[in-house]
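As you look at this complex, bear in mind that one protein chain is not there, while each of the others sits in place.
Moving on to subunit A:
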Amino acid sequence: MEGEPSPRSGACFHQGSFPRAVNVDLQTDATLQVDISDALSERDKVKFTVHTKSTLPNFKQNEFSVVRQHEEFIWLHDSFVENEEYAGYIIPPAPPRPDFDASREKLQKLGEGEGSMTKEEFTKMKQELEAEYLAIFKKTVAMHEVFLCRVAAHPVLRKDMNFHVFLEYNQDLSVRGKNKREKMEDFFKNVVKSADGVLVAGVKDVDDFFEHEKTFLLEYHNRVKDASSKSDRMIRSHKSAADDINRIASTLYTLGTQDSTDVCKFFLKVSELFEKTRKIEARVAADEDLKLADLLKYYLRESQAAKDLLYRRGRALVDYENANKALDKARAKNKDVLQAETSQQVCCQKFEKISESAKQELIDFKTRRVAAFRKNLVELAELELKHAKGNLQLLQSCVGVLKGDT
């Protein structure tokens, strides 16, 4: 099922159906189930096969699939963000762009350096790079899937028209990635937004709940960011150490094959041991990446989405208060009172709507977060234990054999 990744020749890296690697705990119910059943990696894009099973009447069939690319996911996400109706909800964070650049570079460098290493070394390194490529691939598929599942699980968002189009329309959505001008616009919009955010955040909230949430989220978001980057660095060092052990194993192997003396047989056994422990070490690093680093990254994005929600509410509050002031002024001057009244009404409604749903969303966010952390930490601990025990056993048996020989 797995072909050879070879970016230079543009061949595909095909992944068959694989188990859901969801790192967020979600309720799934039969009325709408979404998953990514397949994915294809072509030269510089990934094509996801989005598979839906639904009993909802809006869809023409009960089960269907479409092929989507990353840009279309972003389009869907942005459409949620820009929709005023959804201002009171935490919009599930968009999946990050599939990034195979680093891996591709390494593969290329390996190809260039082919002449300078032995055949065994080359094959080994190639296998490792392929495994890395596969891991990144799996991760990006998982993240896109999580996004869709979050939308499908949300009581309001799942009914969104764009979402249904996304799931069902089996031709190209003609969504293009943002061009330079649009990206610049976005950039400026963000600058304005963060300045505004600071202003809005400065307004003290009457409601204790939201005030508390504001301070909590701010601090939490920063610390998650910190933890996420530190965990990345730690895992990278771990991987480098595992790579070194690999090279030690090969050199020992070369030493061991030079002769058939006692010492050489010894070297061969130790080389074998290091090969095996190295694989375990690499798995440890990979698992830490999956269970810890990815978790932190995800909650980095979600906490940002929650902060955005609070910002929108804060904005609505400021608007409401401004509308109140305008109304008072209008009443005092007795001019355009009706206009001021209606605008005040609108603002009030908007604000109250957001507040109501925001409260629920934030509580849900907490529950989801605790559940996700629990699941991942338990799995992390179990995996670490499993690998440490595996390592231990390998070492024990090898030391036993070596000591028995001498």
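Convention: a residue touches a chain if its C-beta (ideal position, glycine included) is under 8 Å from a C-beta of that chain, and two chains touch if they have at least 3 such contacts; residues count from 1.
Going forward, contacts and distances are computed from a predicted model.
Student: What name does the UniProt record list for the absent chain among "Sorting nexin-1", "Aldehyde dehydrogenase domain-containing protein", "CCT-beta" or "Cell cycle control protein"?
Tutor: In UniProt, the chain that is not shown appears as "Sorting nexin-1".
Student: Check each of A:67, A:173, A:337 or A:398 against the chain that is not shown and name the one that touches it.
Tutor: Only one of A:67, A:173, A:337 or A:398 touches the chain omitted from view, namely A:398.
Student: Who touches the missing chain here, A:262, A:328 or A:352?
Tutor: A:262
Student: Taking the entire complex into account, which one of A:58, A:127, A:240 or A:360 touches the absent chain?
Tutor: A:240
Student: Which residue among A:40, A:67 or A:248 touches the omitted chain?
Tutor: Only one listed residue reaches the unshown chain, and that is A:248.
Student: Could you pull out which residues of subunit A are in touch with the chain that's been left out?
Tutor: Against the left-out chain, subunit A lists 216, 219-220, 223-224, 226-227, 230-231, 233-234, 236-238, 240-241, 244-245, 247-248, 251-252, 254-255, 258-259, 261-263, 266, 270, 273, 277, 366, 369-370, 373-374, 377-378, 380-382, 384-385, 388-389, 391-392, 395-396, 398-399, 402-403, 406.
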